[in-house]
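Below is the structure I would like to discuss, written out as C-alpha cells.
== subunit A ==
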Amino acid sequence: MKLQKWLKQLAVLAAFSTVPFLALGEDDFHIGVSVPSADHGWTAGLLWWANKAADELSEKYSNVEFTVLAANSGTAQVGDVEDLMVRQIDALVILPTNPATLQQVIAEAYHEGIYTVVVDRELEEPTQDVFLAGDNPGMGEEAAKYMAEALGEEGQIVIIEGPSIPINAQRVNAFRDELARHPDMEILDSQSGEWNPQTSLNVMEDMLARYPNIDGVWAGDDDALKGVYQAIREAGRDDIRVLVGGGGSKDVIGMIREGDYIVSGTVTYPPNMIASGMAVALHGLMGEHLGEMYHGVPSRLILAADLITVDNADEFYEPDAAY
Partner candidate 1 sequence: MTDAPIRLHGLGKRFGPVTVLRDINLDIHPGEVLGILGENGAGKSTLLKLISGVYQPSVGQIEIDGRRYDRLDPIRARQLGIAMIPQEFNLVPTLSVYENVYLGQELRRKGWLNHKQMREETARVLASLDCDLDPRAPIAALSVAEKQMVEVARVLVNDARVVILDEPTTVLTDREVEVLFKVVRALQKRGVAVLFISHKLKEVKNLCQRLLILRDGSPVELCDTANLDEEAMARKMVGRELSQVYPDKGQPQTEVALSVAGLSVAGQIDDVSFDLRRGEILGLSGLVGSGRTEIAEAIMGLRQRSAGAIHMNGKACDIRSPSDAHQQGLAYLSEDRQGRGLVMNFNLIENMTLLSLQRYVTGLISHRRERERAEHYQQAFNIRAASLKSPVGQLSGGNQQKVYLAKLLDIEPSILMLDEPTRGIDVGTKREIYRLIRQLADEGRAVLVISSELEEIIGLCDRVLVVREGRIAAELSDAQINEEDIMLYAAGARERTPAGVHS
Partner candidate 2 sequence: MTATQTFSQRLVNAVRRLPLDMTIVAPLLALIVLLIASSLASEYFLNTRNLTNILRQVSYTGIIAIGVTFVIIGGGIDLSVGSMVALVGVLLLFVLNAVGDPVLAVMVGMSAALVVGALFGLVNGLLVTRGRIAAFIATLATMSIYRSLALYLTDAGEVVSNNDIFPDIGGGYWLGIPIPVWAFFALALVGHVLLFHTPYGRHLCAVGSNEQVARYSGIRVRTVVLLSFIIAGVCVGLAAIMLSSRLNSISPSDAGVLYELDAIAAVVIGGTSLAGGRGSIWGTVIGALILGIINNMLNLLGVSPYLQGLVKGAVILIAVLMQYKRSQ
C-alpha cells in the first residue's frame, strides 16, 4: 500500500511540474518532429541535431515551440505522429522509419492541413508540402569516382552495404553504375554490414579471409567503416590502400583531417538534414521565403553529396556533434 501512496505522490508531482509548459498563445506555432530512435550512429546524430535545432530555433523565434519524439519502430512512430496531432501541431517534420508504414498517418496529417515536411525517405504517394533529402545516388557516385581516382583507375574492391531498404539500393546501384565507367575497376563482393560496426567487423573479417588481395573498400556508412577499419588492422593486411565511408561522422572526418593511412575520404549524407527540415517547416509555416529567393519554400530539396578529403575536412568538422 505504501507503493500506491508513492505512486500517487509521483503522479501529483508530475502533474504540477508540467503545468508551466502548457501556456501557448494565439499566434504561436507548434512544430512536431518525429524521428527513429537512435539505433546507430547516424540516427543518434539525427536526434542530436533535432534537439539542437529545437533549442536554437525556439530561442530565436519566441513564438515557436518544438516537440521532438523518437520511436523504436515504424508502428511506434505511427503512434507518435497520432500523439503529436492531438497536441495540435501546426507543422510536422518527419523522418519515416518505413515509408509505407507511415504513409497512411502522414497523409492524415497532411490532409488535416498540417504543414508536412518529409525528410530523407520518400513516400510512395507524395502527401507532403516539402520533401528534403540527401543525395542518395550522388553518395554512391561520388564514392565510386573517388575510389577510382585514389586507386589510379585500377583495383579490386569490396562493398560493405547497408540493410535492404530502398535508399541503400539507390546508393549501391549508383556506385556500381559509376564504377562500370572505369573498366579496370572490379567489384569482388558486396555484403550487408547493416550500417553497424559490429556486423561490419564480422563481415569484413570473412571478406579478408576469402580474398587474398583487396585494393579498396567502400563501407557506405561511417559507423560500418569503423568495424571494417578494425578488421583490416587486426588482420595486419597492407594490400588495402583506400577505405571510403559515407555519411560524414565527426570521427571519420577527424581521421581524414589527421591523414589516416587508408581512410582518406567519405561522402556527406548529413544527419543535420532534420535541422534544415525544421527550419524549412518554420519558414513555410510563416509564409516566408528562404533567403533572397523569389519563390516560396521549394517542394523538393536535395542536399548535395559532398566528397570530404583532407583538403576540405576542416569545414565539415563539428567536434560537439553526436555523429
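In this section, a residue touches a chain if its C-beta (ideal position, glycine included) is under 8 Å from a C-beta of that chain, and two chains touch if they have at least 3 such contacts; residues count from 1.
Candidates were picked such that all candidates are chains of the complex that A comes from, given by their letters.
All figures in this text were calculated on a predicted structure; none of them were measured in a lab.
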| item | value |
| --- | --- |
| Options 1 or 2 - which one, within this complex, touches subunit A | 2 |
| Touching residues on subunit A, where the partner in the complex is candidate 2 | 1, 3-4, 7-8, 11-12, 14-15, 18-19, 21-22, 37, 47, 67-75, 78-80, 82-88, 97-101, 103-105, 124, 163-166 |
